[in-house]
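Would you mind keeping the following structure in view while I ask a few things?
Removed from the display is one protein chain of the complex; every other protein chain stays in position.
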Amino acid sequence: MQETEYDRDEAHEHAHEDLQECVEECVNCHAVCTMTMQHCLAVGGTHTEINLVGILLDCAEMCQTSANFMLRGSPYHVVTCAACAEVCRACAEACRSVEGDEQLDHCAEVCTACAESCDRMASMGSEE
Amino acid sequence: MQETEYDRDEAHEHAHEDLQECVEECVNCHAVCTMTMQHCLAVGGTHTEINLVGILLDCAEMCQTSANFMLRGSPYHVVTCAACAEVCRACAEACRSVEGDEQLDHCAEVCTACAESCDRMASMGSEE
Amino acid sequence: MQETEYDRDEAHEHAHEDLQECVEECVNCHAVCTMTMQHCLAVGGTHTEINLVGILLDCAEMCQTSANFMLRGSPYHVVTCAACAEVCRACAEACRSVEGDEQLDHCAEVCTACAESCDRMASMGSEE
Partner (left out) sequence: MQETEYDRDEAHEHAHEDLQECVEECVNCHAVCTMTMQHCLAVGGTHTEINLVGILLDCAEMCQTSANFMLRGSPYHVVTCAACAEVCRACAEACRSVEGDEQLDHCAEVCTACAESCDRMASMGSEE
């Protein structure tokens, strides 16, 4: 992604790098949750339990929205990142509650990483 | 929704009414497909079959996108309405393939009505 | 929208009505913000100021996400409704900051009503 034109001091540069990283975490988490949801439907049985599929859909959508706020440079990304961190943590927990499924284990890790990144953005406050 | 400011001749007025109606059909179809997907997960068993849940998610998302193009007054709503009509018809068929479920029967009707409305918009061509 | 099958006691019924109302407020606020954004681009000048168009896009997207969480019956709608209320209030303020524009006045009212409805849902906590 192309850099914007104005100069940045070092502090701003750090904030910008964190923002870029958080966009990538959210975009990746959205993709992994969507594919994991699809995987659960394909496996069937307890994998199609409403709570698991539901939270995967929730997490995918909230990550998408959170990424879009950051891509637009919205100062309200702190609000969406805080909400996203909460949903990601719930999704990681739901994924870990099913044992012996590599895709779900992978999804839990991705959600946990995304939650941590979103927490950092939320705690920084508005910085655009 | 508030009227925009410029005068309209009768033909344009008709087109505008059709557009409003199609937005409402798409918004409604999005909501019904989303709730029906949720209903299928709650019922479980054959209702969580990947093709049924998958097409309900597809239809909900395409209706949302199509409604958004029309709300923005985009001339490319003809493209999204054509795609939306196709996805709605597939969803109606999937809903009808399961017998004895009122929610799915209702969803099939809503999808069919939305497909017809989208077809009309798509055949009108660009009219913004 | 068709009722789901199980019986509800009165308290649950009230919660359900509030949920339905909040879905409608969010769906309506999404539509009005999207059309108002389009209106601002059409008017041009100070109406295309980045903060105004940006918050209208933010509010439209967060309302859409919040409505979708409720349509899916997600217990995490309390998280998205809280975030949505905050974004709606910011959007109402931005709309009111421009004087003499009926569409923006209308949008401010819709955003304020949606914020209040979302606040009620958020304060109820999880009730699915």
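A, B and C are the chain letters, set down in written order, and residue numbers restart from 1 in every chain.
Methods note: a residue touches a chain if its C-beta (ideal position, glycine included) is under 8 Å from a C-beta of that chain, and two chains touch if they have at least 3 such contacts.
Worth saying up front: this structure is predicted, and the values here are computed from it rather than measured.
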Touch with the missing chain holds, among B:A31, B:L52 or B:V87, for B:V87
Given B:Q38, B:N68, B:Q103 or B:S117, the residue that touches the chain left out of view is B:N68
Those residues of chain C that touch the unshown chain are 38, 41-42, 44, 48-50, 53-54, 57
Residue positions on chain B contacting the omitted chain are 54-55, 57-58, 61-62, 65, 68-69, 72-74, 76, 79-80, 82-83, 86-87, 90
Touch rule applied to chain A and the missing chain gives residues 1-2, 4, 23, 27, 31-32, 34-35, 37-39, 42, 64, 67-68, 71-73, 102-103, 106
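The rule we apply is simple: only the chains that are shown with their structure count from here on.
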Maximum distance between Cα centroids and chain B occurs for chain A
Whole-angstrom distance, CA centroid of chain B to CA centroid of chain C, is 21
In whole angstrom, the CA-centroid distance of chain A from chain B equals 28
Distance in whole angstrom between the CA centres of chain A and chain C is 22
Contacts with two or more other chains occur in chain B at residues 38, 42
